[in-house]
Each structure stands twice: as structure tokens, then as C-alpha cells.
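First the structure, then my questions, so here it is.
Note that this is a trimmed complex: some chains were dropped, and none of the rest were shifted.
When the chains are written out, they are named A and B in that same order, and each has its own residue count from 1.
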């Protein structure tokens, strides 16, 4: 069982849920009633943070688990934590101004990239050892 | 193999697919042509149901499978069914009026929360037993 990766997955999920919650709060604060998703730039930025995180979940979660299975549980968990930290920075930056989203975005993209490349190397090495 | 959880996953997936299908039907019915996603409030509510379900898939599916792996297959499947039932209620309610979305939403949120907390407890207990 990949216990550390499982734990970091739950952390990523709750952090993502917290973002959805922020969107609900921003709806109230900036008077954008459901089902509208536009109407106030401050709301739209918070909404885009959640949407972008949603967009990255099918990149992050498969790469995380394939890395964990083919490379290692603890290393996957550590890189997963860096991804979450990058996402948190992206959230705080983007909430302030669209321009301040780039650093956090870069960190989480790099972490996801390392997971993806590591998983690929792990799978290819598995094939090589089987040959 | 977590057979019951696998079965409920397929059920959740086909239910989610059915929602996407409803969006297509609502496009025709209310004359909102792709790629637009706004233009008629009835269409927008159906679209939001699908979007919100999409937003919850990365919460539900990881929590469901971690609960199944760390707690139990059948209990995960039962709570997964409750989640689907809550989503169905959310769909029928929200399609009628934005105000009628809350009960179904609460049920599915509670089910997802139980899966998440149960998985966390299961993982922590696994660590404790290994110590």
C-alpha cells in the first residue's frame, strides 16, 4: 500500500475542496448569483483558480500515482506536497491580481512535470527489465 | 479486487455521462449553440449541474477508492451509491430552480465527506499499526 501517497492525495483533495468553498464565498461577497460565473473580476479570478486546479487534477493525480507505483511512495508524496504548495501560492497570488499567478503556477507545473517524467522513466525501465 | 467499488464507479461514470447528455439536449431545447455556454437561464442551470458534478469527481473518486482500500469495499460502495442518489436529487432540483439545489447537494457533500474522513482514519490507523 502506498500510504504516503494516499495521505497526500487526501490533502490535495481537501485543498481543492477548500478552493470550491472559496468560490461560494466569493459568490456572496461580490454578488454573483448561481448559475452565473461572470459579473465581477474579483469573483472571476477566484473562479478561475478553482477551474484551473480542476483542469490540473487529471494531470496531477494520474502522474502522482504512477510515479508512486513505478518509482516510490515517499518521493511521490514529497513532490505531491510541493505541487500543493505551488497551488496555494497560485491561489493567493491570483486572488490578488491576474499578474501574480505565475510563480505558484510555475512551481506546481514543475512538480507535475517531475511526476510525469519520473513515472515515464519508471515504466520504461520496467519494460526494459522484462525484456 | 474491490469489485463492488468498481461497480459503483462505473455507475457514477454513466450517471455523469448522462448529465453531459442532458447538457447537449438543453443546448437544442433552449437554442444555445456550441461553443457558447450562456444565453438561456434554463440551459445555464443544467450546464452548472454537469460542471459541478465534474468539479466533484476529483473529490469523490479518490475518496471512494481510498476508503475502499483502507476501510472496506462494500461500505465504500454503499456510501458511493448515496453520493450518486444525492447527485440525482441535485440534478432534478437544480433543473427546476437554482433554489432547489441545496438538499441533493448536501447529501452528496456529506457522503463525500464520510468517504474522505473514513479514508483518512484508515490511513492513519495503517501507519499506527506499522509503528
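Just so it is clear, contacts are C-beta pairs under 8 Å (C-beta built on N, C-alpha and C of every residue); 3 or more make two chains touch, one makes a residue touch a chain.
Note that the structure is a prediction, hence the values are computed from the model and not measured.
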If 2 of the identical protein chains are displayed, how many copies are present in the complete complex? 3
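The criterion applied here is as follows: only the chains that are shown with their structure count from here on.
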Distance from the CA centroid of chain A to that of chain B, rounded to the nearest Å? 19
Touching residues (chain side chain A, partner chain B) in the complex: 1, 3, 6-7, 9-10, 13-14, 16-17, 20, 33-36, 50, 54, 57-58, 61
Can you list the residues on chain B that touch chain A in the complex? 41, 44-45, 47-48, 54-55, 58-59, 62-63, 66, 69-70, 98, 101, 116, 119-120, 123, 126-127, 130
